[in-house]
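One protein chain omitted, others in place.
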Amino acid sequence: MTSLRIFAIGGLMSFRALFGFMSPWIYIPTLVVTPLFQILLFVFIGRSAGVESDTFYVVGNAIQYSSVPCLFAMTFTIAGERFNQTLGPVLVSPAGRLPLFLGRSLPVIVNGAFVGALSFTLGSLVLGVTVPASAVAPLALVIVLASASCTGLGLVLAGIGLRVREQAVMLNIVFGLLLIFTGANVPIEQLPEWMEAISRLLPFTHAIEAGREVVAGSGLGDVSGLLLRELAIGVVYAVLGYRFLRFMERQGRIHATLERA
Amino acid sequence: MPPVVEAIDLHRTYRTTTGTFRRRSLEVEAVRGVSFEIAEGELFGLLGPNGAGKTTTIKMLITLLIPTSGQARVLGRDVVEDAHWVRERIGYVFGGDRGLYERLSALDNLRYFAELYGVEPRSQRARIGELLELVGLEGREKERVEGYSRGMRQRLHIARGLLHDPPVLFLDEPTIGVDPVGARELRATIAGLKAAGKTVLLTTHYMFEADALCDRIGVVAKGRIVAEGTPRELKERVAEGVVVEIEVYGIEDDRVEALRRIDGVTSVAVEDRDQAQVVVVQAEPGREPTHDVLARLDGVSLGRVTTREPTLEDAYVALVTEEREQVSD
Partner (left out) sequence: MLSQSAFDGLLAILWPLFFGTVAFFMFRAGGDPDTLVYASLGAAVMGVWTATSVSAGSALQRQRWHGTLELLVAAPTHFSLTLLSMTVATSTIGVYCMAGTLFWGRVVFGIELPLEEPLALAVAIPATIVSIGLLGFLLSVTFARYRTAWTLGAMLEYPVWLIGGFLVPLTLFPGWVRPISWALAPTWGMNAIRDAATGSGSAWPDVAMCVVLGAAYTATGVLLTNRILFAARQRATLSLT
């Protein structure tokens, strides 16, 4: 009961407390306008180069940009405790660590999926991309899964964020790598082989592929393999991330590494 | 009855690295052998200058740091082995204006920690109400913490530490940076906690605070407890002696050393005061060092010279400076 409440209520509260993007002055420019322009940027590059269709870039960038809410929010809601100097009081509490850390990911996933879905909708409206009605529900599922699996990666970064001071720099670099490697704009088959191999281990790669197929008319059954792989990748990152956070907590007690903000 | 808090020869070393390219590792011994016991219902003070190791000691007792060596027990359980058990039964309050969720209201800050401490959902509202009243924040609880003054933040810290009604409380410099009136109110709250039967460990570097609140005091300097006793006992250690204060305008270190070598002088400290310094010389009972002191200050430009009885502050200064000399030797 206690753990459930820490998971649900505690998670939501720390999201509100530590993720400053929720103010409309930050939310709208960062999570509504910018993803739309990223879609436009790559759609026009695509038109200029004469390669893929508009739909290709709308799906790819809407999903890839949800890494901003997922990665930044996940890192800030955990590593932000240190900057806020609330890490001590939180770690002194007897609260179970699994609900404490994982509870914070739930609002992050919901918000990330919202950003992904909104970017897709706005991008489609502006560019006149049409989606068959039957694809709406499967696409929503794809976006939620993508957001969840990226949040798993976010847990790993949150652990690293407990130690490095330049969290924003780290997150921007990861964002840039996802831009190149996940096939959001360049089909991964066109990447050199070693890059494609990395792509297969990242969140988003399979979700973007599934998203494109769904929009093209495939049913959920056709993309279930891709979605399972996306989910599995997310779960692996989440487990690694949680382990890593526990490791950082123990290290902090032994080496006093969490003390200095 | 066994002690509620027990520290047995606690040591804590920090390893820090300096330099970006050629990294050198540096070991700092923050706590070097601290032992004390606190009985049930007692308010024990750790008194010492900044950097003496007070906060590190507290962090070991509240399970945030693992001791490099030594042992600590709270309510009979080891703080390393039974960290979870101990965490459920202790409250931790630290000084300063950080450590709160700025974007949340005081109420939400308390609600969040009530969840973390597993306070029953049904009794949460009532408990938070009581605490807000106790610390005098009722009526302001819906405001965001970012608009709070230091004193209000400090009171919110205390309320947070009490949410789960812990029998043992650790207060780390709770009045630091709070204005005099606010600090007085905080001290009244702390005295109230003791009256309510809590066992309290308080750290402070304010003499009068320790004197007014604590049943017993451990004076910490350079990572060690250099004296322990009731405020009265500590005062008595120097009560028989005499203190001479000499205002000087510029004094060299070797002159101070010369003063220390005077027979019967127990401690010499120099405090800066505006353009001048004040040399505080403490001497053993029955000695009258004024004459010898002035003789050795020949040629130094002098101001007022006063002789008085020692206070707790003198006891503290004597203890802390003694320790410094021993360490530098």
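To keep things simple, chains are lettered A and B as they appear, and every chain counts its residues starting from 1.
Convention: contacts are C-beta pairs under 8 Å (C-beta built on N, C-alpha and C of every residue); 3 or more make two chains touch, one makes a residue touch a chain.
Please read these numbers as outputs of a predicted model, since none were measured by experiment.
For the omitted chain, the shown partners it touches in the full complex are A. Interface note: of A:12, A:136 or A:180, the residue touching the hidden chain in the full complex is A:180. Within the whole complex, the absent chain has one touching residue among A:3, A:30 or A:218, and that is A:30. Interface note for the absent chain: among A:53, A:85, A:121 or A:172, the touching residue is A:172.
Residues of chain A in touch with the missing chain: 23, 25-26, 29-30, 33-34, 37-38, 40-42, 44-51, 166, 168-169, 172-173, 176-177, 179-180, 185-186, 190-191.
The rule is simple: only the chains that are shown with their structure count from here on.
Chain centres here are Cα averages; for chain A and chain B they lie 45 Å apart.
Of all the residues in chain A, the ones that touch chain B in their complex are 2, 5-6, 9-10, 13-14, 16-18, 20, 84-86, 88-95, 100, 252-256, 259.
Those residues of chain B that touch chain A in the shared complex are 12, 14-15, 59, 62-66, 84, 87-88, 90, 92, 94, 96, 98-104, 108, 111-113, 115-118, 121, 160.
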